[in-house]
Structures are given as structure tokens and as C-alpha cells.
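Structure below; questions to follow.
For chain A:
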Amino acid sequence: MTVAQVIFYVVAALAVAGGLGVVLAKHAVYAALFLIVALIAVAGVYILLASEFLALVQILIYAGAVTVLLLFALMLTRTSDLPEAMTGAQWPVAGLVAALLGGAIIATVTTSDWPGDEDGMITRVPFDDLGSALFQQWAVPFEIASLVLFVALVGAIVLAREDEPEEEGE
Partner candidate 1 sequence: MEPVAQQIPLEHFLALSAILFSLGVYGVLTRRNAVLILMSVELMLNAASINMVAFAAYASPEKFTGMIFAVFIITIAAAEVGLALAIILRIFRNLGTANVDEVDELKW
Partner candidate 2 sequence: MQSGYILLATIAVPLFAAVALLFVPSRHKDAIRAFSVAVGFALFGLSLYAFFAYQLSQVEQYQFDMRWMWIENVGILGENGITLHLGIDGIGAAMLLLTGIVTFAGTLISAKIDYRNKDYFILLFLLVAGVFGVFASLDLFFWFFFYELAVLPMYLLIAVWGSSSVFSTFARTKEYSAMKLTMVLVGASVLIFIGIFAVFVEAGLGTFDLPTLYEVEFDENFQKIIFPLFMLGCGVLAGLWPFHTWSPDGHVAAPTAVSMLHAGVLMKLGAFGIIRLGMQLLPEGAEFWMPVLIILGTINVLYGAISAMAQTDFKYMVGYSSVSHMGYVLMGLATMNAVGVNGAVLQMFSHGVMTALMFAMVGSLYDQAHTRELAAFGGLVKRMPHFVAFFSIAGLASLGLPGFSGFVAEFNIFLGVFRTYPALGALGILGAAITAVYILRMMARAFFGPENDKWESLQDLSRVEYAGGAVLIAFIILMGVYPSPFVDRIADSVLRIPGIG
């Protein structure tokens, strides 16, 4: 077993554990913390896949900004301090279905023949190549993405702001 393999299994185990925590944790804030674990573990997976840039972005944006936002949301929507049921009534069916789905995907994955898999070789992508591709070949989608972000921002503000007084009369 090579070092890379060891690292992979450790990281994968962390990611799965984090995921389990997200969906099973009894407390919402714990779930958020487990999410951070999972996200960081995924960043580790990116590094194993020779995409350091992605790993960085993952940690900065996901594990940082997004999670903070989620924690804010939790804080803002807290109704009471009383412990309440975190899991809905359909969890047995959902568990079965999710297991089936995962099993099906894994079965498909393992029985399929994937290209480039023979030697376990991967190719490192230089930062500058990625950057130039993003701003040349993918310039238009990139701009659109910025627009999406902008619209989302405006939309969030519109949705979240307080109602005008005259609208309350409904």
C-alpha cells in the first residue's frame, strides 16, 4: 500500500464520517461542524487528484464562507431552545432508498470499464493552464456565473428584507 493510498483511505473515511455526522447529528450546530469536516476532507481528495487549486478554493469558500452562512441561517431560524425532532418520519424508507441508490451507483461504477484507469496514472494540471482556460475558453460561462452571483445577491436581499408597512394589511 503506497502512501497515497493510505492518505486516500484516511481522507475518504473522514469525508464519510463527516457526511454521516451531517445527516445524523442530533444538534444542528454539530451537523454544521461535521459538514466542515466533510468539506475539508473533500479538499484533501482534490489534492490527491492533483488539483491543489480546487482544494484551496474548497477550503476558502466552502468550508469558510458557506458554512458561516449556514450557521447564520441556523441562528436566525431558531424557534426555541427546546430540543426537537431533527429527523422526519420517513427515515426508514429514505434510508433504504438512499442505500439502494448508493449501491446502484457503486455497482455501476465497479462493473463499468473506465478509460485511463489501467495504470492509476493521473496528470497534474498547472495553475496557469487552468487560469488561462478559465478566462479564455470559458470566459462566457464565467461571466454568466458572475451574473448569477449578482442576481442571487439581489434576490437574497429582496427576499430577506422586512416587509413594507402597507403590505402588512393583507
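The candidate set was assembled so that all candidates are chains of the complex that A comes from, given by their letters.
In the analysis below, a contact is a pair of C-beta atoms (placed from the backbone, for glycine too) under 8 Å apart; a residue touches a chain by one contact, two chains touch by 3 or more; residues count from 1.
No experiment lies behind these values; they were computed from the predicted model shown.
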Among 1 or 2, touch partner of chain A in the complex: 1
Applying the document's contact rule, which stretches of chain A touch candidate 1 when the two form their complex? 2, 4-5, 8, 12, 15-16, 19-20, 22-23, 28, 31-32, 35, 38-39, 42, 45-46, 48-51, 53-54, 57-58, 61-62, 65-66, 69-70, 72-74, 76-77, 79, 84-91, 93-95, 97-99, 101-102, 105-106, 109-110, 114-117, 119-126, 129-130, 133-134, 138, 141, 145, 148-149, 151-153, 155-160
